[in-house]
Each structure stands twice: as C-alpha cells, then as structure tokens.
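Note that one protein chain is taken out, while the other chains of the complex remain in position.
We just call them A, B, C and D in the order they show up, numbering each chain from 1.
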C-alpha cells in the first residue's frame, strides 16, 4: 500500500472512531438531549401564556413560534459542541491530530445534530399540534426542522469556534449566529405557512436543501480556521 | 464598641466592598451587558420573521413576545451570576467568608440586575414600538420589566446555584427557572394587554410587586443553601 | 529568514499618508454636504403629498446606501486580511465597522422618524426595513467579536472569518427577507415611495451620498491611524529583533 | 494575630466519597505553632480532608474542634480564623493582579490599602505585570496572586492545598519562609504537596492519610496511630 492510500484509509477509520467517541459522550450525557427537548417545549408553551389563548391567532403564529423556539433550543445547545473540549484541553489535541481539522469539525457537527436536531424534529410536530396546525403542516414542520437543524449546527460551529474562551461567550455566540440563521427561519416557517394555506411547501424546502448543501461545503472549513485562531 | 456591633458595621462595609467588586467586574465586562441587549432585540425581531408581518396581529402579540424575549435574555445571562466564580474557585472563598452567605447572594443578584435588568427595562419600550404598542402600554411594559427582572435574577440565582458543576448546566437552569418564572410572564404580559385595552394595569403591577417582595425575602436564603450543597 | 517585514512596515508607511490626506476628505465632505443640503432644503420643491417631512429623504437614502456599501467594503478588507495576512486590510476592516454601524443606525432612525408621519407607525415589518435591521445586527456582531478579543492579531483573524461568512450570507439573507415579505399577504399599509423621483431630488441625494462617502473615508482614515498608532508601540520594538532575524 | 494557645482537634473523622470510604478514624491534636503536612498518594483524600476541615463538606463521621468548640456549631467565628487556598486560584481574568488580590481579601472581610497590596505583589516578583489583566498571566503567576493572601492575612489557621503547584523555585522558597514565619509566630498550617520541600519549623507533624485507608486497621493497630506524629 502506498503511504498516501494508507493514510487515507486510516483517516477514514479515525473519522469513524471519532464519531463513536462523540456518540458515546452523547449517550453518557443523554440527559442533555432530553433537556433540549424540554427547553423547546417550555419556550413554545410560554407563548400562549404571553400572547393569550385565542385559537385562530395561535394557529396563525404556530409555525413561526415553533420554529423560533427550535432555533433558540439548537442555539442553546451549541456550547456543547466545542466548549467542554476547549476547557479540558481536548481541543488542543484535536488541532494537533494528523486528521484534517475540517473533517473533525464535520464529525462533531454530525454528532451534535444526531443528539439535538433529530430529537427536535421529532418533537416539533407534537408542539405544532398544540397550536392546531393541520397534519400537512405538521409534516412540513418536522421535515423542515430536520433539514434546518444541521445548518444551525454548522453555522453554530463557526460561531462557537470564534468565541471560544472569550468572556460572555454564550451570548456572543447568539449574537453572531442568530442573524446568520434568519434564512433558515424564514424558509422553515414559510414552508409551514405555505403548507397550511394549501400552497405546496416544495419551493421552500428545496431552497432549504440548497442552503444545507452550501453550508455543508463551506462551514466546516470556516469553523476549522476559527478553531485554529482561537487556540493561538 | 461591643463586638456584636463592630461585627455588624464591618459586615455592612464588607457588603459595600463586595458590591463594588461586582460592579467593577460588570464594568470590565460591559460588552456583556450590550450583548444581552442585542440578544434581546434579535430574539424579538425573529418573531415577525417567523409569524408574518401583519401589523394588527403583531400589535396583539407584541407585549407577550417582548416579555418572552426578556425572560429568555435574563435567563441566558444567568451563567454570569455564579458560574465563573464557581469555575475559578471564588465561590469556595465566598462560602468561607464570615459574611452571611445570603447577603452575599443578594449583593450578587443586585449587581446582576443593575447590569442586565435595567438595560432590558430601558430597551423594552423601543422594541414594543416595533410592534406598534401605544404609549401607555409601552410605559407599563417598561415598568413591568423593571419590576420583573429582579425576580428573574433571584429565582435564577437559586436555579444556577443548584446546577453548578452539573453537566448541561445551562439548559438545566432554563428548565428549572423558566417554569418558576411563568407567573412573572403572565403578570407582565397581562399588564401590557390590560394597558392596551384601556383597562388599568394597576392590579397586575401590584401583584408583580408583591411577588417581588416575596422573592426578595426568600430567594437569597434558598440560593445560599443551594450553593453550600453544590460545593459539598 | 521567514519574516515578512513589509507586513509590519506597510502600516507604518501608510500612517503618515493617511494623516496627510484625511483632512481633505473632511473638507470635501463639508462642501458636498452644504451643496446637498442647499438643494435639499431650498431648491427642491415641497412635496404636495408629504409636505416638508419628505426632506428627510436627503439624509435617509444616502445613509441607507452607505450602510450597505460599507458592509461590502468591510467584508472585502477583512477577508483580504484573513486570506493574505495583510495587516493593513484587517485594520481597515476594524476601522470601517463603527462607521458602517453608524450609517445603518442613521438610516433606521431617520426612516422611523419619517415612518411616523407617513405610515402612522415608527416601524413596520417591511422586507427592506427588516434587512436593514439585520445588517445592523451583523455590524454589531462583528464589532462585539473584535471587542471581546484582546489580542489584536487574533481579533483580526476572527473578524476575517466572521466577515467572510457574513458576506456570503448577506445576499442569502437579503433575498430570503425579501421573499418572506412578498410571500405573505401584502402589508396593510402600502409603501408609497416617490414613484418618479424629480431629478432635482436625485441630485440632492447624490450630492449627499457623495458627502457621506467622503466623510466615511475621512473618518475611516483617521480611525485607522489610531489603530496603527496603537499597534505601533508593539511594532516599534518588533523592529529590534529584525537585525537578528534577517 | 495568631495566638499561642489555639488548638485544632480532629476527632475520629471519616470521609466517604461516592460509595467509597476514603479514610476513617482519623484523630489528631494540632496545637498552635504546628506545621502539618498531609501526605498520601494521589486520591488518598488530602483535598477531601482539607475541604472538610474548612467546612466545605461535612465529615461522614467525627467532628472538628477549634478552640474547644465544634466548628459546625461556631461556624461564623471559625470562618474568621481560617485561610483556605484550594487547587483553584480564584483569579478573575478581567481584573488586574492587585484588584484580584484585594477582591479576594474583601470577600474574606479583610481590607488592605493599595500600597500594602502592591508591596506584596512586588515582593512576589509580579512588579512588571501589575498593569495587565490577569487573563494573560502564566500558570505560576496566577498561583502567586492567589497565594499573596498568605502575606497579608492575620488568620491563625492556614489550610493550603498543593500551594507549591506551578510555582518556580524562587517563589517556592518565599512561600516556605512565610509559612515557617507563620508557625513560628504561633500559627498553624496544614498543607499538602507531592514535592520535596523543606520548611523550617520546630513542630512538624504528618498526617499520613494512606495509613487511614483501611478503617479496621487504623482503629486496631496502635502503631499507625503512633506513627501519626513523626
């Protein structure tokens, strides 16, 4: 085997091993995933309390509220992406790994999405139900969250990587990441609305898909350089 | 001077000194306070993007949205209450201080409120304006946030104290604190609604005041015992 | 040796140049502003629909233009600084951000001042307004990030990454916001923007825009001078190791 | 001011962590003027013991008596007599070194003037770094600021958990001198360290925690109890 090939195959094996480690951590911290879900539900439930319980109005704002809450929940779970690794020195080791850093970042985002994105997508229709969304809209909501959350994780990775070790990091991440995620929110909530008003949600969802692909290609590299900068 | 009196006066001096230290930290971290404000505005602005731009609907939900966002912002700034003190060992020293721990907690909450609560109260009417609330409602909104945020800080102190050093602490705090703050949300948002519909907001606000006094009396002690437990 | 000394030298050379030229831009800015204001307030006729209030347009529109233009320039410099590691570009980006944020704020503020008489509300969730607001958040994010980082080198690089990501995102945000608003039912208040702008008004606006532009250059140059001066203290003794390393 | 008549008594202390009994039957009298080194392998329970004495955690059994009073009952007086410095340095990144030191004293109800504080930091070799935020200090420089309280305080009972960690040779010497001055004046110092250091003192005790690991053994075997005071 030529060294190049050997290197590649071992790089793949390493990626798998890294994913397994991250998933093990997710499993050990499974209460965290539950917490994200509960936070999600609480935020969604705050709204009827804040804005009043008129069912027609709730049906109108339902999709948007669930989406905003999903965005906030995904954002609040971001510190787990890198912060603990940064604090305990694992991040230094990741940067010093012979593995390409962007790949490592991608793997960590994948694990993060499995731990938060999928649960959120499963939970979203349940919460949508509370607002009286119809079944088409619920499907679209769930699918949208499923496609949107990886974008949130990836853009969030860039944001957290940039703010590692800075004071007020948590809020700063929100500041950097929320505006960048507005397209996801608009497309996602727009899809629900379109589904509810009988127009197809296809256009919205395919735009979301395009956004996902773009982010998948670009964000890991941006996050990797951000990590290097933060450790300097 | 009898020892008891001497002790008391020095305890007061200590309280002042402690407040000064906390305010110095707030000053050094002043960008944090700005960040809270910006986070607040971003979250508020997310809603129209999610639920649509219909002005009449926005006017209806405005008060509720601003209140929910204020609650979330106050909550996100909670880690600053004790977490950094816990991580760097200052908390051990605070617990070992001859000063009553509940007083220390109260002082930290005061500093936290000065740094986040007051800015939020000043910002709230501006954001309410975006939703087309009328000027009466804006006053009530601001006053409500001013009275509500100390409650959020105090209850938040109990929550953070309980979750110090636990994994996923951030989200866990949200979980503990958000439900406890629902009365504040209902009263605050209710006051805005009442003001907008021409009924007086007096009843809501005085209930909020009563809640504030109760919390002021009880929460510092609860937080102090929670701190002791977390350090054990 | 490996050290790229012009990297340090360039800002030092730029410093006196910036110092020499920036006062002139203040002069240009003032002259153009006077001309623009004159046209705006004395030459342009009173609008039959909007009365005198419409004259706010001479500040509002140029400010809105500058806010967007400056973001592009800032992102350009920041990414240049990040990709080619040219220190001066990063400093320029750092110097542009506050001015850009200021113009964004000005556009928002004058717009909402104008909105009150026009629409009866300080704010409506129109696509253009919303994207201007998001632009404001992006500026603040950039500035907050750089303010949070003490080490200037790290701050420059981090700002570069953020600006790059932001620059790719801005068109996406812009279109999605536009789309968001047009997809929903039309907002109940129709924005009647002056349909065919009188050419005299256009002139006034152009002059004001030029004036804002000159002002931006002046402010940015003087600010970048401060940034250089601040780092010069460091560069001064960095020169010390130069003889040993080359 | 340390007085010459203080006495710290540990009475059959036991420590349980999780489901493990770390040590038990730990009894010991520490008169004023003693320098007590707590020894034991990693994980023996040194940190746990010091935290227990300071009152940060409660003993599973036994009691701690200071000036003939159970410290749990006379907690507020006890707190005015102790100085506890743990693994963590209690240094805020945003504050200058002097501000940090003053804040740490403030928290403990001790007030010192800026010149006093500066003088101590100068003596500890922090003179050049007084004007930078503590964020950018090295590991040892942070430790020094934390330890500087040792030069300022007048409390009789010191509990120092691995104080020499990360310190360079000169700082270690300075700290040793200060400790021996303190016990010379009639104070008490309990400390842990894995480094070989020698601190001058007339009355040196050792608490060999390893010996208390098997509760049965510690109780029955008198030689262990005798071994307590070397």
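Here is the rule we go by: a residue touches a chain if its C-beta (ideal position, glycine included) is under 8 Å from a C-beta of that chain, and two chains touch if they have at least 3 such contacts.
Computed from a predicted model, the values in this text were never measured in an experiment.
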Of D:89, D:108 or D:141, the residue in touch with the unshown chain: D:141
Positions on subunit A where the hidden chain makes contact: 10-11, 13-14, 17-18, 21, 24-25, 28-29, 84, 87-90, 92-99, 231-232
Where the unshown chain meets subunit D, residue by residue: 17-18, 40-43, 47, 87, 125, 129, 132, 136-141, 143-144, 162, 165-172, 194-196
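As a convention for this text, only the chains that are shown with their structure count from here on.
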Centre-of-Cα separation between subunit D and subunit C, whole angstrom: 57
Separation of mean Cα positions, subunit B and subunit A [Å, integer]: 27
Centre-to-centre distance between subunit C and subunit B (centres being mean Cα positions), rounded to whole Å: 35
Multi-partner residues of subunit C (each touching 2 or more other chains): 134, 137, 140-141, 144, 148, 177, 180, 184
Shared-contact residues (touching 2 or more other chains) in subunit D: 94, 133
